[in-house]
Every structure is written in structure tokens, then in C-alpha cells.
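With one protein chain withheld, the remaining protein chains of the complex are depicted in position.
Moving on to chain A:
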């Protein structure tokens, strides 16, 4: 059903208000019970196994993070906790490096999302204007970077030359605009009615005011989707920190965690006796995952909407 058709049928639907007696037979209101077929059972079984396979690693990490060292050594692979201790979390939260890394990740994520959102929105808004002269050329210029980039050496030289090494900017600015996100946003803006902006112009708004006061507030789904994309990227990214941060005190949580997990394997080859306990690795994994898990439910409802609305043209 097209949107105009939906709008036409809406008044009829409104008459079917709760509390009003429906004249239709009662049994018709009942949802027909669907018969389960063999295929459904197989389907549910496979999906259940897949779900368990997805949940198990998280569950395992959670269990180990609360284990005592002795409990872990007695049985490294167990489904149900065989011991319980908060010592590892206590250590993690009192460890300066963990605390500092969380702070740096928060700084980079909040700052990065804000900067990226503003820049992406401005780029997308301009490119969504059909009347923009040279729009196609600009668009091709942007698209080109999706398929070909300058490579890592120029990026490294550029960031170093701008003296951004060992600063928060090295973790934010190089990836401030993601072309894919920009296209998503641009498509969404294109789908907004022209009349909205025309009305704003009549009221005396300039382009910035239109973007920040009219367009962005009307584009909550795409804004939240883009915020999610950028937030997850900045929170998880370790590569830029690996390239540009030399002082371990300034490592974001992702790089700190990554080092911690791979360290025992690498150190082993040099015969060194530095070992990060599995419980601590697990605890830091849990700590790093929790913020994303807390954040996701708030934007989930906009997520599908944001992607789909931007992609469908009428």
C-alpha cells in the first residue's frame, strides 16, 4: 500500500477505537493459530543453536570474569560458575590504566561522534540539494574515496606533519567523515519534502538554521543511526591509536584490551614471564562491551527506520 493510500484509509481506522463495540463475530478477532510444520521445528532448532552459539562466548567471558584464579585453573571451560569473586573487577576499576583508557575512549567517542555528525550532516545536506552546481562532480569525488584511498603512508605523513600524534585529534579527525554514512544521510535528506525548507525560508531562516533547526530535528531516525555507527566505530577503533599514539597511558580501551589479549601469545615467543590473568582479560572485555550494550537499545528503534527510509525513493 502506498503512502497516499495509507493516509486515505487512516480515518476509517480511527473509527475502530478501543472501547467501541465491534460488530464482527468474536472468533474473527482471534488471531488464527498457525500450524507448526516440520520445517518450522527445524528452523527454530537451528536458530536456537545459532543463538546459543552467539550468546555462549559472552556468557563464558562473563563467567570467567567473576571466577577466582583457583576456580579458573580447576576448570577453564565451564558453563556454570564454579566460584565467585569481584576481585578482578576491583582490580580493573582501581587500575589507573584501565580507568584512563575508559576515559580516553569516552573522550574520543563523544568528541568523535559530535564532530562526525556535524560534518557529515553538513556534507550530506549540501549534496542532497538537486540545484547545487557541480553536485555530480562533488558526489563522484566523495564516492571515489569509498573505493580508492590515498593509502596508509600518506595518512601517516599527514597526521604526523600536522603534529597530531599523541593527541586526541589523531583518533578523531582522520576518520571524521565516513562516505557511506554521508550517503545514507544524503538520501534521507533528499526524501524530506521541499515545502519544509521553503516554509523555513519564508520565515527568514538561513541555510545553517534550516539544517540545524528544521532538517536535523526532522531526521531523528537517520541521526540516531549515524550516531550509532560512529559511536561503535570510535569506541572499537584501535588502529588509529596503534599508528599515532606512542604513550601507552593514552591508549583507548580498545587498544589496551587488544594488547592485553594478545600479549601473552607474543610475549611467549620471547620467553617472558609476563602474563595477564584470563579473569582480568574477561573483566575488561565485559567492561568494554557494557557501554555499547547500554547504548544500543535507545537507538535500536530508529535503526531500521533510518536505514530503510533513506534507501527508498518514491
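Keep this in mind: a residue touches a chain if its C-beta (ideal position, glycine included) is under 8 Å from a C-beta of that chain, and two chains touch if they have at least 3 such contacts; residues count from 1.
What we mean here is this: contacts and distances are computed from a predicted model.
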item: Protein that the absent chain corresponds to, by UniProt name, given "Tricarboxylic transport membrane protein", "Extracellular solute-binding protein", "histidine kinase" or "Cytochrome c oxidase subunit 3"; value: "Extracellular solute-binding protein"
item: Contacting the left-out chain in the complete assembly, out of A:100, A:135 or A:201; value: A:100
item: Candidates A:61, A:168 or A:292 - the one touching the absent chain; value: A:168
item: Full-complex contact with the absent chain, from A:38, A:53, A:79 or A:153; value: A:153
item: Touching residues on chain A - with respect to the absent chain; value: 69-70, 72-77, 91, 97, 100, 103-104, 106-107, 110-111, 114, 152-153, 156-157, 160, 167-168, 212-213, 242-243, 246-250, 255, 258-259, 262-276, 278
